[in-house]
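Note that one protein chain of the assembly has been removed; the remaining protein chains are unaltered in position.
Think of it as A, B and C in the order they're written, each chain with its own count starting at 1.
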Amino acid sequence: MNEPMLFLPLIPLLPFVGFLLNGVLGSKLPKALVSTIALAFPLASFALVARAAWMVYSGLALPVIEHGAPEWIVFGAVHIGFGLALDQLTLVMLLVITGVGFLIHLYSVGYMEHEQGYWRYFAYLNLFLFFMTVLVLASNFLLMFVGWEGVGLASYLLIGFYIDRRSAGDAGKKAFVVNRIGDFGFLIAMFLLLGSFGTLNFSEVAAQLAGHAAISGGVVTLICLCLLLGATGKSAQIPLYIWLPDAMEGPTPVSALIHAATMVTAGVYMIARAHALFDLSPTALLVVAILGTATAFFAATVAMVQTDIKRVLAYSTISQLGYMFLGCGVGAYSAAVFHLMTHAFFKALLFLAAGSVIHGLGGEQDLRRMGGLRKQMPVTFWTMTAAVLAIAGFFPFAGFFSKDAILAAAFQHGVSGKALWTVGLTTALLTSFYMFRLWYLTFLGESRADGPADSPANGHGSAHAGHAHESPWIMLTPLVVLAALSVCGGWIGMERFGAFLAPVTGGVQAAAGDGGQIEMMLSALAVLVAAAGWFVAHSIYGRARNDRANASLALPRRVLERKYWVDEIYVAGIVRPLEGLARYGLGWVGEWTLVRGSAWLLAGVASLSGEFLRRWQSGNLRSYAAWLTAAAAILLIFVLAGTLFGINGFADTIHWAVR
Amino acid sequence: MNTAVPAEWYLILSAALFTLGVVGFLIKRSLISIFMSIELMLNAVNLSFVTFAHEWHAVKGQIFVFFVMMVAAAEAAVGLAILISIFRARGTLTVDQIDLMKL
Amino acid sequence: MDNVILSLILLVPLAGAALILLLPERGKLPAWIALLDSLLTFLCTLHLPAHFAGGRGGFQFEENVLWLSHPRISYHLGVDGLSLWLVVLVGLLAPVGVVASWKTIGSRSKVFYALFLLQQTAMVGVFVSLDLMLYYGFWELSLIPIVILTAMFGRNLGESSAVKAALRFFLYTFIPSAPLLVALLWLYAHTGSFDYTTLQAAIASGSLPARQLGWVSVAFLLAFAVKVPVLGLHGWLADTFSEAPVAIAMIAAGKLGLYSLIRFHVALFPALAREAAPWMIGFAVVGILYGALLALVQKDFWKLLAYATLSSLSFCTLGIYGFTISGMNGALLQTVNEGIIGAALFLMFGVLFDSRRTSQLGEFGGVAQKAPRLAALFVIASLALIGLPLLNGFVGEFLVLAGTFNGVSKGWAAVAALGVIFSAAYMLRMIQMVFLGEPTANSHGHAVRELSWRETVTVGGLAVLMLAIGVMPTVWTSTMEPALQSAFKVSSAENAVPAAAESGAGMMHAMGESR
Partner (left out) sequence: MTPDLFRILPEVVLTLVGVLVMLTDASMAARSSRRPLGWMAALGVVAALVASLWQGTLSAGTAFFGTVQTDAFSTFFHVLICGIVLTAILLSIDTLPPDGDPEQHHIGEYFALMVFGAVGMCLLTSAVELLVVFIALEISSISTYVLAGYRKQTGKGAEAGMKYFLLGSFATAFLLYGIAMVFGATGTTQVQEIATLLPAARSHALVLLAFGLMMVGVLFKVSAAPFHVWTPDVYEGAPTPVVALMSTAPKVAAFALIVRLLYGVFPLLHPLWMPLMWMVAVVSMTVGNLAALRQQNAKRMLAYSSIAHAGYLLAALAGAGAEPIAAIGFYTAAYAAMNVGIFALMAVVGGYDEHRSTIADYRGVLHQRPVSGGLMLLFLISLIGIPFTGGFFAKFYSFSTAMQGGAGWLALIGLLNSGVAAAYYLRFALSIAQPAATGARAEAVPRIGVGVSAAIGVAALATLVLGIAPGHVLDAAHAAAQSFAAVRGF
């Protein structure tokens, strides 16, 4: 049983070695070597994951490193160690992370070719893999938190990869700080767990919960809500989603890996992982569901009008994550994870394809200046198409199965479920609309390369290449593979997937008996909705003239383009007041008045009295003599006063001076 | 002849003289006069020494007086020298004008 | 060896200082001597953890010689888990300080390095003295080199603001130490001894007049709180940071005061310290946010660092006055972390300042491209400061916050935890302003230089240390905890009740009763 000890840690450690090699020596090494290192280690850990997968399928005992785990933090009697555990859920995540991750590494080799700081990029990417695998392998909350913050760091570094671009730095900072708000919730949740369970270990917490259900609901709800805060931060849900669109400042492969496929799904993973807690708190679950649905709808609406190809995808990511939260919220964890997986496929594909487009256009990201790329870059076009169909939820593409599963679960989830389902369905409509809008604007129609230029040319790559060109094979291979996955990734089917995850997330509360044809109807409905979305998009953008859209619906458009002014509201409502408080409240009142002022006051009093005393020295002999005489007089009076106290034998004279 | 002046009177006189000296020190403007008022104070003390010596029939008092006179003489020597140097340096003996050093 | 090692650690720097003063000031000779001597001292300090009998409280490597028979002052040295790592830390920081001054100290380097080494002796003395008079002596002595060197080698000597800063620092710390001395004299007058253990026992016995004893403890608290500094008493911090030479500034704040708070306030007056605890906790929590918020809007990186320090030192105070073993453990560890991180940051800020002759954040930008090594190490140090897991800052903060949360007050702890958010905000803001963006040529037109190999090795070593402490903190905490346990056996008897025992968790042994 010590053999899993051998390879489980290796899964994260291998990319870490890659990070160290590239990070320390990278600047000196030739690009070829850098990319070899960068590819070799993730590939190796993917191999290990595959091996783990085989172990799981062949029904061997699941490898766990708990008691032998090296100790990390000792808190009172609680010993928290670097415990790793592998189970079905983790396995799915690992497959996605290392698999998709490797593909994106591969893609990056081509995409980042011309960047300086090439080595830095791959070092960061490996670092991200390290933390992400730690996150999913961790067997306790604290170690999970390590990965949690670590991926945040990696994303910060990668978003700010173009270190000479101010906006990139801002975006990175924003991402990290907003995530920190979430981490704050996570921390508090851990403290509560420590307080009420005395452990942070997933299994032990679950055991205690199973043990005595008398755990007070209040605490559990609080814990869940704190965890949820963390999840909303990492997975860009309302109210903390604002960082994700800006995160598109990073290189596109990064957006694909971190901000679409893996990191942002950590929140979903965490909720699924902690479902034992959530199951005990319907309130928390309801909040999750509502937040998820709201986010899904909200983000979808914004996505409809974005003109930056990556931002469209970003908002669509937020929206899809909303679906996953909805899934968790209605207790369909396995469905959520299922969607997580398929989404990883097609969203990564979308980003990579977008990246290939951007690459082809030499850094152009503005939809209004694309168009007609179908002929120039066919591979990109076809793969992208697969992805679009998948996300729109057409049968039999991957997206259909997972999204359908979630909606179905929502539909069967009591009264609130119906409402949620309705919103979710509407969102599906919007989704297919904006995806096809993007599709049309990018590939169909004729090129608008000389359109309105208001989006600054992305720091990426050379100047705007007049004629677009297809990307090199090293970038296309991942596209093809992911396209294949997006097409057939869902064929496993919800039942089998749910059954596979059952040991972790508990059985799927799938519709019993008669639920069959309801499911059918729902699925049909979903496909219809998707088709409708396509139709609308086609009717507006299908023909070359897309100005009608601009003309119609001015006001709502404006609202959406300004993203409901949420960023502005946050700045005006939170950031500015805090800065004002700091600068004036603390800086002036606190520092200058209280801290400095008090010191100055004392010093002033002292030196003033000193000045007064110096005035004694008039320099005039007679005044000195006068002082002396006065002093002598005082002294004599004091002494003679002694007689008043003790006439006989100087008995008890003045004692007050002493104690 | 048989009625001697009581000792207290001598003491009071000496006290008065002493006070006179102090006052002189305070109000006189010329350094010489100030110096003389110090001499006055010393002699006032001498008077009370003599008185006490007579009271106690102790010769110590008289001895003390002689020593005081001697010391006063020494002080006079030094003091006058200092006053001369003051006059040389400043051209005045008015105490109110001699305040180069103050504060 | 074990019975003279502490004296050795005290003497080696002194000898080095003497040597420097005797030899002529030729080129970098004083610097080299100082470097070698401080490395030697560091080796000596490493002897302590190497031969330290871990897992038990009480003092080790004790030396006790009568210094004066009347009044009875003895040269009583000793180390326990409380002071062990702080001594090592001082040993470590000395060479760092020398390296940090290597390029900046030109003329009169003899005076600089001699006084610098004297400073080291004084600080070690503070940590190892078990006779309160001896302790007081080192405590006061440790002020002098800081002040003189700030006046001699301060940054903005032109407008002599360095002198003002030095003066302010000295008065801030010296005036409160007057009541401290009075308190010591009072204790001596009532117990006839300055010996730590004797006094601890005497105070615990409750034989001393209570009201005056209360004032005595207040005097102790005040003197130490200024040195930490605790919120409200930090008036000297920003000026010292922005004026003092780097090597001096990096040791001016934090450890001395915090150690003294634990050893000579909390452990010496357990009951009275417990009464002061609510206030201190309040000050600490407010201080965390206060410092963080101010750091958020600073335009000058020395001041930013000062307020950041105020904020993260408040974490330590919080841990100490939470009266939970874990919290104190975290506070103690955090004190060490502070030293390490602060040293690294100071060194690199020094490089930035020297190459640009300004500390205005606005005048920097794009340094990352000019000096990648500097940027990378700086980011690592910053991440440690803001408590990224696997780096040392996190462990301390976690222990403190968790201890406070479950041992003292959920509300306070939650508020304190907000500091985690702000710390990220201000550090990243600074990183962005200094290192990212387009490289700017500032008014002086100097470019930022890359770290020299000497500096790279030093800061790199510190970074490795941050990682080491972050990954296996138990190496450190395991020696600290028994010391804390035994230090509080006097006090923790009554508060060993688990705060949340009823919730079926056996974790909170020796945790303060929740308020």
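Simple rule for what comes next: a residue touches a chain if its C-beta (ideal position, glycine included) is under 8 Å from a C-beta of that chain, and two chains touch if they have at least 3 such contacts.
Predicted model, so just to flag it, every value in this text is computed and none were measured.
Novice: Among the chains present in the display, which ones are touched by the chain that isn't there?
Specialist: Counting the whole assembly, the omitted chain is in touch with A, B, C.
Novice: In the complete assembly, which of C:Glu140, C:Glu363 or C:Glu450 touches the absent chain?
Specialist: C:Glu140
Novice: One chain is left out of this view; which of C:Leu22, C:Ala189 or C:Ala210 touches it in the full complex?
Specialist: C:Ala189
Novice: Mind pulling the chain A residues that touch the left-out chain?
Specialist: 606-607, 609-611, 613-614, 616-617, 619, 621, 623-625, 627-628, 630-632, 634-636, 638-640, 642-643, 646-647, 649-650, 652-659
Novice: When the complex is taken as a whole, what residues of chain C touch the one chain not shown?
Specialist: 68-71, 107-108, 110-111, 136-138, 140-141, 143-144, 147-148, 151-152, 157-158, 160, 162-163, 166-167, 170-171, 174-175, 177-179, 181-182, 185-186, 188-189, 212
Novice: Which chain B residues would touch the chain omitted from the figure, given the whole complex?
Specialist: Touching the chain left out of view, chain B contributes residues 11, 18, 21, 25, 31, 34-35, 38, 41-42, 44-45, 48-49, 51-53, 55-56, 58, 60-61, 63-64, 67-68, 71, 74-75, 78-79, 81-83, 85-86, 88-90, 98-102.
Please note the rule applied: only the chains that are shown with their structure count from here on.
Novice: What is the shape of the graph in which nodes denote protein chains and edges denote touching chain pairs (line, ring, star, complete, other)?
Specialist: Per interface graph, the chains form a line.
Novice: For the interfaces A-C and A-B, which has the higher count of C-beta pairs in contact?
Specialist: A-C is joined by more C-beta pairs in contact.
Novice: CA centre of chain B versus CA centre of chain C: separation in Å?
Specialist: Result: the chain centres lie 66 Å from each other.
Novice: Among the residues of chain A, pick out those that touch two or more other chains and give their numbers.
Specialist: none
Novice: Give me the residues of chain B that touch two or more other chains.
Specialist: Answer for chain B, listing residues that touch two or more other chains: there are none.
Novice: State the interface residues of chain A toward chain B in the complex, per the touch definition above.
Specialist: Residues in contact with chain B: 614-615, 617-622, 625-626, 629.
Novice: Quick check: in the complex, which residue numbers of chain A touch chain C?
Specialist: 23, 27, 70-78, 142, 145-146, 149-150, 153, 156, 160, 163-166, 168-170, 172-173, 176-177, 180-181, 183-184, 187-188, 190-192, 194-199, 208, 212, 578-579, 581-583, 586-587, 590-591, 594-596, 598-599
Novice: Can you list the chain C residues touching chain A in their complex?
Specialist: On the chain C side, the touching residues are 168, 172, 232, 234-235, 290, 293-294, 296-297, 325-326, 366, 368-369, 372, 376, 383, 388-390, 395, 398-399, 401-403, 405-406, 410, 413-414, 417-418, 420-421, 424-425, 428-429, 432, 435-439, 471-474, 477-478, 481, 499-500, 503-511.
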